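Attaching a single structure in structure tokens format; questions to follow.
So, chain A:
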Amino acid sequence: MIRGLLLSLGIMLISLSLLSITSPIYNTVGVSKPYCISIPSTAKVIATVYDNFTNVTIYVRIIHGNYSEIVRPPYVITLTNGKWIFEIYNETYPETFFKTVNETIIRKNEIIITQKTINFTRIVTTTNATYPVYVKLYVKCMRIFKFQEIGEILGAIMVISSVFLYLRKRF
Partner candidate 1 sequence: MMHSRNYQIFSVIFKERFREPTLEFIIPLMFTSDVFINAFYERGNFTIYGVILAFIPLISVSETIAFALALRNIIFVTGDHIYRGSIISFLTLPIKRINLFFMIYFSDVIAPYIMWLTTTEAFIMLSGIPVPQYLILIYTIGYFFTENIILSIALTFKSAGIATLLSSFIIGVIFIFGGMLNYYELIQGSHMLGITSSLNPYVLLLYETVNRKSLPCIYEGLVMEVMIALLTFVFSINRFRRLEI
Partner candidate 2 sequence: MIFIENLTKNFGGKEVLKGVSFEVKKGSITGFIGPNGAGKTTTIKIISGLIRKTGGIVKVLGEDPWDNPKVHEKMSIIFTNLVYPQENTVEEYLKDIGRIYGSDITELVDEFKLRPHLKKKLSQLSSGLAQRVQLAASLIKNPELIIADEPTANLDPPARMEFYEEVKKLNKQGVTFFISSHILSELEKVITDVVFINEGKVTFQGKVEKALEKAEEEEILLVVNDPEKAIKIIGGKIEGSYIKVKGRVRDIVDKLDDAGIEIISLRRSSLDDAFKKLSNI
């Protein structure tokens, strides 16, 4: 029983150490408040930041430990092990204002002052985001074991032990 158990456990440990989940996973998250994600060391994740293609320009801040970067979507980044925070830095959009002005018209004998409404566009920059930004996470693959070497070594020891016990019993 021990021999069989050691052999099956050994083969299983070696297999799981070498394997990973390779079917791609896509998740899209809408970010208006700061979005935090913890990436394990066993996963390979690529994040794509994009906006919704309106006339709004968004800048996104990406924080990872001491690293901090302000990027403009679309932006692609590979996420390494650890905590990542995506937050909207600022939002820039054109806003139309209306203003009433006095227009003076000077003719031969008279001066006429008329009121006229004109519109003009102003660029507004704000940190209170109105429009969300999208973070598309693409999990490329995920290893089963974090400590692959331990799994491989343990598995090998178990397989060798079972072979040794079998041979000892046989001879």
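FYI, contacts are C-beta pairs under 8 Å (C-beta built on N, C-alpha and C of every residue); 3 or more make two chains touch, one makes a residue touch a chain; residues count from 1.
The candidates were selected such that all candidates are chains of the complex that A comes from, given by their letters.
This is a predicted model, so every value here is computed, not measured.
K.L.:
Please find, within this complex, the candidate from 1 or 2 that touches chain A.
P.N.:
1
K.L.:
Mind pulling up the chain A residues that touch candidate 1 in the complex?
P.N.:
So the residues of chain A touching candidate 1 come out as 1, 4-5, 7-9, 11-12, 16, 21, 25, 27, 29, 37-43, 137, 139, 142, 144-147, 150-151.
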